[in-house]
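Chains shown are a subset, placed as in the full complex.
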Amino acid sequence: MDQTKLRALLQAVAQGEQDVDGALNVLRALPFEELDFATLDHHRALRWGFPEVVFGQGKTPAQVAGILARLAERSPRVLATRATVAHFEAAQKVVPELQYAELARCIWLDREPERVRQAGVVLAAAGTSDLPVLEEAALTLDLMGHQPRRVVDVGVAGIHRLFPHVPTLQQANVVVVFAGMEGALASVVGGLTDAPVIAVPTSVGYGASFGGLAALLAMLNSCASGVAVMNIDNGYGAGHMAALINSRIVAGR
Amino acid sequence: MDQTKLRALLQAVAQGEQDVDGALNVLRALPFEELDFATLDHHRALRWGFPEVVFGQGKTPAQVAGILARLAERSPRVLATRATVAHFEAAQKVVPELQYAELARCIWLDREPERVRQAGVVLAAAGTSDLPVLEEAALTLDLMGHQPRRVVDVGVAGIHRLFPHVPTLQQANVVVVFAGMEGALASVVGGLTDAPVIAVPTSVGYGASFGGLAALLAMLNSCASGVAVMNIDNGYGAGHMAALINSRIVAGR
């Protein structure tokens, strides 16, 4: 029931054309689905920076292009993750402004590149093979208005490489850790900082890594407090989570 | 916002004490959560025969007794599954009418035992070890107003035992199959009847049955059409599902 109809009903009551019991019955039967949920979506788009994220995997280039075109009409920013070059080429034909981040495998657009970005998020990757996932998170953060700091190649096999970055980790509002293989970096970082740690297992590894399962289980069982875990290779989700936390810290309450 | 308040608002509009725009604002802010969902719950209780089923596992006797006492106040029928004798003894102290079905491990009450039960549901178990799960389903069906027919000890290792029951299986509205070990009975029954088959893997078995996983996977991969699967040992769920289907068939559309 949209507002027009609701206003008409109330006016009918006001004008005596509709008695109270009848109006009450109408309102009681008011389908709960027609409430103004759009408000939620609207607020969300404002806060997130883009209305919806397109998951490219398993979609045809035409499908991705079509969805991005529709989103680009009503938002200054769009993002499609797990997108191939073929997705990008199809999409760019209909929205020439679109950009492609090769390492992050994302199609994106930002018509307000000058917006201020918030500091506070640190992204730490164990090895260079984890970078595609890290970059997906970094792009997500950028579009949501944050400027993450990167700390890379700090796997625990050479743990001294991590030490110069301890102050960075301790001063962060939120740290996102990316690691495959045994995923131990999440626990080590969790023990070195009081910032909340978002751990992202990556599928880097072979054999008994079982596509990232080893790192996933390790992170879930972290002996360090303050570590929560995302799905394997879920860079977008980690960036989004970090943005939600950082936004609120920056804004305070 | 309950009806009293809503009526007051509408009356204020009718009496000109509240203008339309103000009322509209109030209604737009109407928390969607306060709509009359109770209707849904009410209808459900009427149709199901009991308002809610208590899952006894992991609850203390006192908790189960407390919940059953509350439910027994407002319903002619109650059901608690996975209940121990200790649960029953505690519950019976507060609701003396309660009954205990030992094999089915259920506490139950039916104040209208004379109600007509609908035929149409057939429950088929591979072995006697599957009977506790079958009986949980049977009791659920009884309380929901159905009178299931049992076909037991018809495991596929002696498949000729199943044959006398083929007409029963073919004339059923819905068949529920209970089997552990390799769970093959679901496929065989599915091939012998056009009735929809609800397959319930049981945890009967050892070694590589992995607590019912073997039967579960077998049933999900049934080469027979018309077989859908419940969780391992989920007799209540299967009985409920069969009751929903049979009710609608009996009622027709």
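Letters A and B mark the chains as written, and numbering starts fresh at 1 in each.
As a convention for this text, a residue touches a chain if its C-beta (ideal position, glycine included) is under 8 Å from a C-beta of that chain, and two chains touch if they have at least 3 such contacts.
In this text, all values refer to a predicted model and were calculated from it rather than measured experimentally.
Please report the number of identical subunits in the complete assembly described by this file, where 2 are shown.
Altogether, the complex is made of 8 copies.
The rule is short, and it goes like this: only the chains that are shown with their structure count from here on.
Centroid of subunit A to centroid of subunit B, CA atoms only: how many Å?
Inter-chain centre distance comes to 39 Å.
Could you pull out which subunit A residues touch subunit B in their complex?
My answer: residues 3, 6-7, 10-11, 13-14, 16, 19-20, 23-24, 27-28, 30, 32, 35-37.
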